[in-house]
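FYI, not all chains are in this one, though none of them got moved.
A and B are the chain letters, set down in written order, and residue numbers restart from 1 in every chain.
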Amino acid sequence: MKQPLRFGLIGHKFMGKAHSQALHDVSFFFEARFEPVRAVLCGLEDDLPEAAARYGWQRWTHSWREVVADPEIDVVVIATPGNTHCEIAIAAAEAGRHVICEKPLALDAEQAARMCKAVERAGVKHLVNFNYRRVPAVQLARQLIEQGRLGEIYYFRGTYWQDWPLDPAFPFVWRFDKAIAGAGSMADKGSHLVDLALYLVGDIVEVAATTEIFVRERPAPEGAARRVTTDDAAAFLARFRSGAIGLFGTSRMSAGHKNALGFEVNGSRGSLIFDLERLNELQVYFVGDDRAARGFRTIMVTEPVHRYVDRWWPPGHVLGWEHTFIHQYYEFLHALETDTLPSPNFHDGLKVQRVLDAVEQAVAEKRWIGVPEGT
Amino acid sequence: MKQPLRFGLIGHKFMGKAHSQALHDVSFFFEARFEPVRAVLCGLEDDLPEAAARYGWQRWTHSWREVVADPEIDVVVIATPGNTHCEIAIAAAEAGRHVICEKPLALDAEQAARMCKAVERAGVKHLVNFNYRRVPAVQLARQLIEQGRLGEIYYFRGTYWQDWPLDPAFPFVWRFDKAIAGAGSMADKGSHLVDLALYLVGDIVEVAATTEIFVRERPAPEGAARRVTTDDAAAFLARFRSGAIGLFGTSRMSAGHKNALGFEVNGSRGSLIFDLERLNELQVYFVGDDRAARGFRTIMVTEPVHRYVDRWWPPGHVLGWEHTFIHQYYEFLHALETDTLPSPNFHDGLKVQRVLDAVEQAVAEKRWIGVPEGT
């Protein structure tokens, strides 16, 4: 018999919808002892009741404190702007709820560290939703590296391009406000890249960086223009503990790119290339292939041998973006079931935050900045 | 208030799972007056109860006749091998159920014509699940052609490659048996291509063709080898009523291709190319672009202006294979709501069948065969 697990979700817009569907679908595809129950949806805007109905939530509330305090809630999911993560997560942990938090985990490493302490002290499970780890092709990349099939890793290149606010007439939204969002493309997009780099190549020890705001004012709904205080684009260099070099670029102003997270890893025995807009594919090159017929293989990562895929469809029946959320929830349920720590968790989120803080400092001081160690 | 619509689904394997999820998810994403209820799941094997539970069906039965006869059922979905479609569909129609049927609609045009008559006589809604019409990129292709942006259509090339039974040791399954499957790659894959050709370019009036079986015997579960009686691969030519030429290839023995439905359309003012393994993209070339900067555009068909996409995620957050089923169900619900004929319906299925019958005859007689007209 399945055991119900009651979720409270804070945030009902894009991320709220994605989390809702993952809760709606995870049991359809994946085996788990726990059956997620969509208990309460929390949000601020007037369309909350409609969203709650459509996305299958039992009730709704405008108060996140009510969600956190509700003794019936087992798991709190935080899908709100970055400046609220810390307070909600700590409150949820202190109330004894497991916590799933959107990325980046916090506005800075100090917040993230406090969040880590809170969940540790409370003994609850915690997960930060770096969902792109859960693309089957990324799992394959990780597996190939772990198996040593790429040899010693020399170089990591990660780029994340979007163009949603390319038009200078695109209005001011919270992502342009440093007080709410913490940073711009560097954090919003860069946190995914840094997480993948840490996941695939290991610790980053030093960074240098630059950022820029290309459109400095945006029309505000209230009529006047508002000043943009988060970066439109960033570029940074990293040194990994292993000796590998890292090259990172992010931008929300790169015309033609919609959700173009891409990375390449070069090692002594091979290379691999990933592009999120073609997320069912991984390109891999093996030095050991016979000389006349060596080349990047475009692997359709849709075989039963690939992680998660056996739960879906036959080979070549491709998955989409939302499946990463479903996989993430499966991992969370599985961790609960086996009483293990979900991955990536708040400690992973903190590590990313430390790198991003160093990036920010490197921009300000125009020099290489070391990334502090610690867990 | 939403009105429940009770479904009975016959078939609980791959197709059964896909239909179940579509029924599970359609209301999450799309507005409709009707709310699908997964009432009864029908299948033959022992794992039926487990499937029914996992896929959210209220009950199960081994008898399709029971499903069809159940007065509480509004819609019967047929997701069984081809040799059973005709009998079940006619029985369902006669019992007053709306009918959704997997493709190809029947074993031949004679069966398909009888099915058409039955649903017409009964006045029920009917749909044949050529789900690839429901890829947003295919919708865009259709729209560009309808708007005349490709001009007069000259050439249609459609190919569908898979490689699942490439290994001669792959065991005998029902798809190798002509009595059950009707035909091999020519019908199973070719029916999709023909449907898309008819949808995009119009009626086919004549065909020439060849087919081949490369592995003539397959190991059977019972130990002995069984003779394969359906084609491994086919190739055919077509003439469209418009004067356009059609070139078609299908194979289940094309190494490296998993679900590689592809087509290209050339017209007097432009061309377009589609590949199901990259189903979020459509390549389009416009003759009218400025001479120095003309080239095939790789369009990410993930913008709100693209059909169905506004109900999903922001640009660049790609969809997968299963979404075509959800879109198909949305179209069905919408047709019920507006009391219009769903598309593609049994008449479309019959048209495809007439082409496939002509292909089969063309193979046998080694000459061009005309495709009979009619609706």
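Definition applied: a residue touches a chain if its C-beta (ideal position, glycine included) is under 8 Å from a C-beta of that chain, and two chains touch if they have at least 3 such contacts.
Predicted, not measured: the structure shown is a model, and the values here were computed from it.
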Overall number of sequence copies in the complex as this file defines it, 2 displayed: 4
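As a convention for this text, only the chains that are shown with their structure count from here on.
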Centre-to-centre distance between subunit B and subunit A (centres being mean Cα positions), rounded to whole Å: 36
Partner subunit B, residues of subunit A touching it in the complex: 14, 18, 20-21, 24-25, 27-28, 54-56, 162, 164, 257-260, 276-280, 300, 302, 312-323
